[in-house]
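The other protein chains are all here in position, but one chain of the complex has been omitted.
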Amino acid sequence: MEFLAAGFIEENIVPKFNYWVYVILMMIGLFAMITKNNLIKKLIGMAIFQTAIILFYVSIGVKAESGIPILGHEQHHEIVEEGRASSEVIKKEKFANPLPHVLMLTAIVVGVSTLGLALAISQRIYGSFNTLEEDEILDQLRPGGHD
Amino acid sequence: MIWQFDIIILIFMVLAAIIALRVKDLLGATLVFGIYSFLICLLWAEMGAVDVAFTEAAVGAGVSTVIMIATVFSTARRSRD
Partner (left out) sequence: MKLFGFIAVIIVGALLLAATGDFPAWGDAGSPASQGQVSSFYIEQTINETKVPNMVTAVLADFRGYDTMFETVVIFIAGIGIIAVLRTFGDQASKAPDGPEADNDSGDLIVRTTCHMVVPLIQLFALYVIAHGHHSPGGGFQGGVMLGASYILFALACGLPAAKRRMGERRAIIIAAAGIIIYAGWGVACLLLGGNFLDYTSLDPILPGDEQMARSHSMLVVEIGVAFTVTAIMFAIYSNLSTRGRLEKGL
């Protein structure tokens, strides 16, 4: 019975599970960005949204038999020292697709820089309005509001 | 890829994301977000994206948690939602 259940999961859930979770995380992040009142909470939602996109890209690059996209010592030796053709030594399905990794690697570092900029702006907002709650800021900005 | 790890980590990630957004204490929310970053770093390593995992461990779980804590300390710690 248990074995049967494991097979069921592998056939019906595993092939699409990453994509479902990326949609769920994206919905969580988007919902937080739209409805949360606190600016820090909005930024956490934005970061979750960003990781959802990265999850989507990295999931695309996975192959069932793949390891990491780095050549082993033996393969490196065979190609560079012994001069064998790389298309004979390297099996394409043994390596994860490196292209999404490169794109996402830079996206993560740029993401933290933009997160820092957003945090800096929210600190300035706190300095001016003494609150991080969106509705209180809007109250103070409205003409005739207090302050 | 190891699909058993994949499913477990993804479920924990969704939980961590929801908790990070529901905690009213912003310091707690930031720390749960750090846990979320570590989980996603494990996920990259499991999927064979070692460079991305390394970056996420250094940036997502390290630096971005620190700068968010710095912001929470110099502004308000309590949140209404």
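Lettered A and B in written order, each chain numbered from 1.
Definition applied: contacts are C-beta pairs under 8 Å (C-beta built on N, C-alpha and C of every residue); 3 or more make two chains touch, one makes a residue touch a chain.
The structure presented is a predicted model; accordingly, all values stated were derived computationally and were not measured.
Novice: Name every displayed chain that the left-out chain is in contact with.
Specialist: Taking every chain of the complex into account, the missing one touches A, B.
Novice: Please identify, in ascending order, the residues of chain A that touch the omitted chain?
Specialist: Interface residues of chain A facing the absent chain: 14-20, 23-24, 26-27, 30-31, 34-35, 59-66, 68-72, 75-76, 79-80, 86-87, 90, 92-93, 95, 97-103, 105-106, 109-110, 112-114, 116-117, 119-121, 123-124, 127.
Novice: Which parts of chain B face the unshown chain closely enough to count as touching?
Specialist: Residues of chain B in contact with the hidden chain: 1, 3, 50-51, 53-55, 58-59, 62-63, 66-67, 69-71, 73-74.
We adopt the following convention: only the chains that are shown with their structure count from here on.
Novice: Approximately how many whole Å separate the CA-defined centres of chain A and chain B?
Specialist: Taking the mean C-alpha position of each chain, the two centres sit 11 Å apart.
Novice: Under the definition above, what is the set of chain A residues touching chain B in their complex?
Specialist: 9-10, 13-14, 17-18, 21, 24-25, 28-29, 32, 36-38, 40-41, 43-45, 47-48, 51, 54-55, 58-59, 61-64, 66-70, 96, 100-101, 104-105, 108-109, 111-112, 115-116, 119, 122-123, 126, 131-133
Novice: Taking the complex as given, what residues does chain B use to touch chain A?
Specialist: Its residues touching chain A are 1, 3, 6-7, 10, 13-14, 17-18, 20-21, 26, 29-30, 33, 36-37, 40, 43-44, 47-52, 55-56, 59-60, 63-64, 67-68, 70-72, 74-76, 79-81.
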